[in-house]
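Here the complex is missing one protein chain, while the rest keep their positions.
Per-chain numbering from 1; labels A and B assigned in written order.
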Amino acid sequence: MVIPTLLGISLLIFGVTQLFDPIERASLYIRDPRQIRFVEEIIKKYGLDQPFYVQYFGWLSQVLQGNLGWSQSLHMPVLEALITRFPATAELVLYSAPLTIVLGIFLGKISAVKKDTVIDHVTRVMAIVGWSLPAFWLGIILMAVFYGGFGIFPPGRLSPWAEAMIRSGKFKAYTGLYTIDAILNLNGDVFIDALSHLVLPVITLTTINVALIMRVMRSSMLEQLGKTYIIAARARGLDSKTVIDKHATKNALIPVVTISGLLTAGMLSGMVITETVFEFKGVGYFAAHAATQLDIPAVLGFALFAGLIFVIANLIVDILYAYIDPRIRLR
Amino acid sequence: MKTRVETKESPRLKELKFIVRRIRENPLSLAGLVIIIFFTIIAITAPVLAPPRPGRDPYIIPRSGYFPEPQPPNLEHPFGTTEGQYDLYYGVIWGTRTAYRIGVLVVAVSALIGIIVGSLAGYYKGVVDEVLMRLTDIILAFPGLILAMALVVAFGPGLDSITLALILVGWPTYARLIRGEFLRITSEDFVEAAKAIGCSDFRIIVRHVLPNAVFPLLIVASLDIGAIVITAAALSFLGLGAPEGYADWGQLISLSRNWITGTSGNPFAYWHVYVIPGLFLFLFVMGWNLLGDAFRDVLDPMIRRK
Partner (left out) sequence: MKRLTLETLDNEELLSVKDLVVRFYTYEGIVKAVERANLKLRKGETLGIVGETGSGKSVTAFTIIALTPSPGRVEGGAVYFRRAQGDVVNIIKLKEVELLRIRGKEVSMIFQEPNAALDPLYRVGDQIAEAILSHRLPEILENVIKFVEGELRRGRSGFGARLELWAYRKMLENPKSAILAILRRIPIIKNLMTRRLKHVVREEIIELLKLMEIPDPERIIEAYPHELSGGMQQRIMIAIALACSPVLLLADEPTTNLDVTVQAQIIDLIMRLKNKLNMSIIYITHDMGVIAEISDRVAVMYAGNIVEVAPVKELFNNPLHPYTRALLESIPRPGSPFKSIPGTIPNLVNPPSGCRFHPRCPYVREACKLEVPELVKVSEDHYVACLLYDGEIYGKYGGHGRSEEILSDKRRNI
């Protein structure tokens, strides 16, 4: 299932490239800026005037060798750009995804258990409001209030002094995730600085996405609470807390796993808007920047990367499923 | 408890009445409805609320000068001006039309493509179904915004590219939905019966299957309009949308990006440039989401039992 999907995605992306003329497509095959002068040769060499399938296999073999083309907006190969930007995105996901998922599960659960009470209504309104907020607008408002108004939680990933510190020889980069590296280097100042840059993007992402998890959790929980095994569990004398926490919640979490997996994958493949608003230089920032510069290889490489992340996420979700649900383990 | 309720009314009419009653009873969905009516009136009366200069494209916001610093609300510009002196009031009023145009167009065309593809897949099954559904799988496997972004870049920036890209990304959801309804309904007896008395395929699809799929389609569509308008605004915000000065909320918000921090004495000196267009966008999307949420509640058989 994984390989056909990946092939499909690559075909789709390559289909998009066919919308360009051969000269633009040639940049997909360039590894080095000096090659730009020899565009005609590249067109010949990779058969860009050849039929679709010939080109596709030519391109695919390049991709499989790790060549995603040259990004003009960043002046580096696309793959390298993705790899250097990924830790920033991963760091943002590291904080936002668990927060969103845990909060969403919690809110969805109480909303279902307290169905049709004030708590339920308030939670649902909050969720709809959060879901309706455009990320870029929320980001701007948060920045205007906190950064503009109070001078805290600045945009970017690090303050200039901290940036200088991690570039100095004394700071060892283990993961590229600054908060974690700061802990490993026992550097409290950098840790706090990195964390303060994370606050607003994490709030933005959580506010917007929590509704997604909450909604799934709520309806899943309501469905479980109506099932016979819940009545049966109560009929054997279990108190409602045990019934809800041990039985209903565990069953209700199964669909939440899927949506959480997809959410995390969506975040890992770059939070284009949030990263752009907060100038948080991760994969999404890079992609948005490339898109506005019409840097085609970068955008396509990014899309391919996003597709790959999603396929992997689906695979992980399947494995998690089997872990939670004994009915799937057999298959 | 199962109870059978015998009625003489047509079930679909009864369903509609039920939905209307539920929406009227629920303050949230009523709020959604009011918001949507409000925006619809704005969109319709835009030429009256903000008369365009004769002979000019009404979607191009008039500007008074080229001075970069936004002006606060005043008599001449009730919502103030943006960076580059575009009139914010004019912009948000005509931006409503832009939002409607993109939202409704994308949903309508996606739904149409979805209905056709879904019907083909659901009715003919077999290889046709397999191929079409693999295609939707692949498109749905992508985060929508990213695929749309790649397509916009491929088509060249602009609102038309955004519309086209969102349609290409959006139709699989509808195709999936219609196909699901098909598989459910075509397995039922009355379709078998219709076939047996010699109804044409087309007639079966139009007369029997589609009417049953109307309500699920409505939920998805109303929730979709909100999502589409947000995504379109996001692409505009990134600079992939309309050229500067076009009446488009996303673009107006992006014009505020240099003015977030205000002046040294007054951190919120330029509040209007980001608050006003964003508020319009947010309310518009929320109106549709509230309505969609109400639809979902009404139509969810599990929830409706209460």
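Just so we're on the same page, a contact is a pair of C-beta atoms (placed from the backbone, for glycine too) under 8 Å apart; a residue touches a chain by one contact, two chains touch by 3 or more.
This is a predicted model, so every value here is computed, not measured.
Within the whole complex, the absent chain has one touching residue among A:E41, A:D189 or A:D239, and that is A:D239.
By the touch definition given at the top, chain A reaches the unshown chain through residues 226-229, 231-240, 242, 247, 250-251, 324-327, 330.
Please note the rule applied: only the chains that are shown with their structure count from here on.
Contacts from chain A toward chain B in the complex involve residues 4-5, 8-9, 11-13, 16-17, 19-20, 121, 124-125, 128-129, 131-137, 140-141, 143-144, 147-149, 219, 222-223, 226, 265-266, 269-270, 272-273, 276, 287-288, 291-292, 294, 296, 299-300, 302-303, 306-307, 310-311, 314.
Residue ranges on chain B touching chain A, taken from their complex, read 28, 134-135, 137-139, 141-143, 145-147, 149-157, 226, 230, 233-234, 237-240, 250, 253-254, 256-257, 260-262, 267-268, 271, 274-275, 278, 281-282, 285-286, 289-290, 293, 300, 302-303.
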